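All protein chains but one are shown at their positions in the complex.
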Amino acid sequence: MITLASDFGTPYPAAMKGVLLSRSDARLVDIGHEFPRQNVTATAFWLTQVLPEFPPAVHLVVVDPGVGTDRAALAVRAGEHVLVGPDNGVLCPPARALAASSDADTDIETYEIAVDDPRSSTFHGRDVFAPAAAAVHEIGLDRLSSLETLSPVNDFVDLEFPSPEIGDTEATGEVLVVDDFGNAITNVPGEVLEGRESVRINGEKRPVVPSYAHAVEGTPIVTIGSHGNVECAVNRGRGDEAFGLAVGDVVRIRPL
Amino acid sequence: MITLASDFGTPYPAAMKGVLLSRSDARLVDIGHEFPRQNVTATAFWLTQVLPEFPPAVHLVVVDPGVGTDRAALAVRAGEHVLVGPDNGVLCPPARALAASSDADTDIETYEIAVDDPRSSTFHGRDVFAPAAAAVHEIGLDRLSSLETLSPVNDFVDLEFPSPEIGDTEATGEVLVVDDFGNAITNVPGEVLEGRESVRINGEKRPVVPSYAHAVEGTPIVTIGSHGNVECAVNRGRGDEAFGLAVGDVVRIRPL
Partner (left out) sequence: MITLASDFGTPYPAAMKGVLLSRSDARLVDIGHEFPRQNVTATAFWLTQVLPEFPPAVHLVVVDPGVGTDRAALAVRAGEHVLVGPDNGVLCPPARALAASSDADTDIETYEIAVDDPRSSTFHGRDVFAPAAAAVHEIGLDRLSSLETLSPVNDFVDLEFPSPEIGDTEATGEVLVVDDFGNAITNVPGEVLEGRESVRINGEKRPVVPSYAHAVEGTPIVTIGSHGNVECAVNRGRGDEAFGLAVGDVVRIRPL
């Protein structure tokens, strides 16, 4: 199985599918192609959420603002999964999440992919990463290190999500992503909400509820989202607008 | 075969796919993940149109504004199909359409799915409905009633589309959905247009044509859409804008 994730919209993902299907009989599964455009951190966050749900697979991930520069191409084995994509950090958090969720094997091995004069300088999804993902799929996990185009590396671009500050009277974090419903998802662990009926978010008192529809329609609420973090939302509305929050904005949570 | 329909955008559908693929070898088919957000009626309308085209399948349908409340989770057998989703009415009209189009079996059986402490309160697509859809697929249609997590129910939330009023000199209905071309699709059956060259729509005289390009580019027209209902459109333009119509708006049709 090969999954595909990108910020490409239409129709560039189809070119990657064509390349994969020309070189492999793997089942293809779209993760999505509307990841926040050129946003490595947001894409990495979403992939840490969704990839651990999958059975062992090769995950082709192309959010690649540095395409055509000398940034490397990587294949990262994490548990029974392999991620293939650019060396800009986007693969690292999902690799850790995949390794952590593996029963069998929690190792992470990182390889650089040899890139030999690709057809274009602007579309390595088609010209570098898709061929590499197909090759990785065809050779199989056990024989990965025998693939000639892969060399183990220790030096690559890592990415950590920003850490929240959890104090006695206040937690401070930021908005990591806004989903398509407008829910503003922070990096603050949901535990700070436990046992609370309401909190102050950037000074405004907001009810803490188990899910959106526990509040009257249109009410701004705070909840623990499916990711386990604090989420600012509105029942049947957009949390980002009601709270005035965008990706990267600071969120101060003050238990009442 | 398991189909997936939701209002999730990117990337939540991928989490459901991961859950399904971890529990089943079923073929997965995306119906779409941009259904009108949190709009149960519009989604139900679209599903009555598209699901009867499918061979027997399990249809995972998640438009679920009540997630995390005490609304039940349902599996509905309709002919040789099973729909899995929330008890908010979204499954009912497509279930009737599937049963009506079945050659073999026009029965509808409704089951409540036992929900046992899901991982999250906000993402039952991943935590409740996808596992249930996989279980239903794996046990198969004939043994559905033997699945321990299913109990037959007679009491569930039903949904009927609003009925038009068809009088001698006027038909009154409303806009059910607007498609991505801007075509405003009403609940008025297309028969009211038969034999007419033009009608008044909310007072304005409009030509009745067999299809969009039978009128000069930019002309607002009325036609019988692929669903059999009256549709307000513009050749190479947006009907919703030209007619000033949005979902739920009243449409008065007066044959001339």
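Labels A and B are assigned to the chains in the order they are written; within every chain, residues are numbered from 1.
Going forward, a residue touches a chain if its C-beta (ideal position, glycine included) is under 8 Å from a C-beta of that chain, and two chains touch if they have at least 3 such contacts.
Owing to the predicted nature of the structure, the values given are computational and were not obtained by experimental measurement.
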| item | value |
| --- | --- |
| Residue of B:Ser22, B:Gln49, B:Thr69 or B:Thr172 in touch with the missing chain, whole complex considered | B:Gln49 |
| Where the missing chain touches chain B, by residue | 1, 3, 5, 29-35, 46-47, 49-55, 179-181, 210-214, 223-226, 231, 235-236 |
| Residue numbers in chain A that touch the chain omitted from display | 8-15, 17-19, 21-22, 28, 30, 37-38, 65-69, 119-123, 126-127 |
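Here is the rule we go by: only the chains that are shown with their structure count from here on.
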| item | value |
| --- | --- |
| Geometric centre distance via CA averages, chain B-chain A, whole Å | 31 |
